[in-house]
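Left out: one protein chain. Kept in place: all the others.
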């Protein structure tokens, strides 16, 4: 941590900061520059210390040197993590595709889609039973009935079930049916939920919040990792920017950045990331090319009749085409 | 709702859309322009219909005409709402100030601050007992012990207690002690929490999520209003932008915009909105000038020793000065 | 254009709007909904009319239906445009790669780089002679001397020269040496420059401004097209967002979006788009996969000694590896 003193900070203010650093159990080293004096605070502390120092008299700012997360970091675990659930393998060179409807709507719908997903070569089935909806007037999901239908689809196809959980008290019920708990973008910083999901022992797909920085995203993952559950997949699903031609902006550079920073696998969601069916396939292929370990994609046999998010769902035909292009690009890059 | 057809959309596609509109229980009116055909869908539906139409073949986009929220709207309730809890009155021309520490840290701390808040003329005491922290390694609050201390401070000063609740299952416990439940920015779209807070019957201070649009903010309020609880205060606390000289960007135009759009009172949080103690007072005064019905401000007797967010806390002296300027500006504008 | 009246707008206000629409030479059609009345204004006008109507009494907002640009649109010219300069072919299925240093620094530097670029199979050489720099204390380029060196490199390698022009009065001089005039991101809305570049008759590479919407980007292109010069390449180079782990956010969905909207070719700049050498190659490959018609990449034989932007320059070795991966992905997708 580097404490930058204001121009004209007094000797007394400097001494006070040095003393505070030592009270915090850190070592200090003073560096007198031409225009400014800075003090390095050396040691292991990741939190609290910054805050305690930046309010000191005469302090202009405190610049942290270490990343604020630990267990997610490649410094702690350099080799990439592969999350494996049934046939779904994501990370460490394995590419796992998850597809399915935004919402589970009916037995017919989910079984038909599961067959399509399976045949196209994907290994995970997504489908919302508990739906967080921006408007209280929108369809909120079939709840436990939806979970039962997902389990039925798994029985028939062997696909791993990925479904969202919205509140800590729902975790036990969802965990009875799901293979992977999805924590949605709106809940990325819902800490009681992160802890409950972690404690379930199930694999967790953690979606990036639409205004989360990479540090915040990895700290959210850290809440799960701290429960001892290392089966965490990070999911880039787009950020909120000024762009208005897409629902969100899908910043694929987060894929290689995360690979340099964390051992956790990275999944991309081109459906929410663009919000337009016509842009999903090109961005799915681009995600693979950028190094993504997996994809999660919305499909629907009849998007016009979908109860939610039909505008961003691929038809079965478009999905098969996307899968074929993804496979070609993955093969070209020596991945599988 | 206006359905814009693609250039070159066929007669058949147009007929299909008209038929869909009628199936949805809406009336249709076709408008043939020079370059495009558009279809107006007339009726009361606020959701579902847009989605059902925008996936139709030959449809370019669907433009909603009505706001997606109802109960929050000035169209439904034109007269402004005043939320009143003990001496705290916010809205409909009444200006209510809430101040206190980021976290409740000890009996001494909270009682000392409560006295300062009371003497300076504020009517609400804020203080976190359950703290959502970006890092799992940060101080997480005193929990129920903190709530007890807040209740003690209320007993002594008569200030209304405003404190955050982070999970639906905590609502009953927090409601035992608090006068106003705060739903934090990270939880603005935590729908089970919004519903539980609404059902408590207590007044709710709802903070805007850092990437929430005004429609999303008002739809989150709508989740609370739908429970029958109309005692909702909206809190602008800054948005996430590219700016890096402040912690968040505080967009005060949301104050007059909300006053034109909703009857709910609007509170501004200049502490989180700037993240720098030196910017809090000017923005507090500016918030009043922009028409805010209230302020929520972080103060600490010794910011350097605060367990959280000390860098944005005002000292007691700075807080008194801020209060005095706010009163002058409010008086100049004929508000109180 | 759809004029949405306020709830409670009077008959008189409505009549006034209808009259205004007709004064503007447009036809009107009134649509009376359950909660709102809207008026469609039908005709060809793209500008002025919206503004004239949205200030009318009783008007809530005006929703445009047509895109504001014309000549750039696929509606006007559905077949994709290929810009061809020497061996560089960009668009309509042809993939053109442009590479080179941020700044031309010396004869040795530019000739050495030109050889590397040529050998790796790229067809364009970039290099800044006039450098717009954020700080007035930074290196500003070799100016005409730099242009001469670029011409020398072309003579030796046959590569097409792409270089930036910063002011209308420099256009004639730069045009003497360059094959493609680059209009930089800071100048995307420098209209006198766009017109001067267009009138030069040379091909123009127009970079997207870091906060430009797609409509603004295409309207900037329209300024060039209006001069009669159709040899315009659009360049996505990243946008300004809250993300702080990259210099800009590279939103690749703009590639397929632009292909659906305009006939102009789309080039991606992964160097500025990420600002980190280690992220350039994955994003270059992803750009190809998303459908980009070209790339423009910064390379330097010794990035540590570069006079500008060394942190985002690829070494020759890294560039060759990137080219090889791009070719594999392009081949896998049937492009060349």
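A, B and C label the chains in the order they appear, each numbered from 1.
Rule of thumb we're sticking to: contacts are C-beta pairs under 8 Å (C-beta built on N, C-alpha and C of every residue); 3 or more make two chains touch, one makes a residue touch a chain.
Keep in mind that this is a model prediction, so the values were computed, not measured.
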Absent-chain contact - pick from B:18, B:32, B:112 or B:286: B:286
Chain not shown, touching residues in chain C: 20, 46-48, 51-52, 54-56, 68-69, 132-139, 166-169, 186-187, 189-193, 209-211, 216, 219, 222-223, 226, 239-240, 277, 303-311, 313
Missing-chain contacts mapped onto chain A: 2, 4, 7, 29, 31-36, 38, 40, 42-44, 63, 65-66, 75, 240-242, 244
Chain B residues that touch the omitted chain in the full complex: 211, 213-214, 239, 241-246, 249-257, 260, 273-274, 276, 278-279, 282-283, 285-291, 325, 328-329, 331-333
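Criterion: only the chains that are shown with their structure count from here on.
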Where chain B and chain C are represented by their mean Cα positions, the distance between them in whole Å: 38
Distance between chain centroids, defined by C-alpha means - chain A, chain C (Å): 31
Two or more partner chains touched - positions in chain C: 241-242, 244
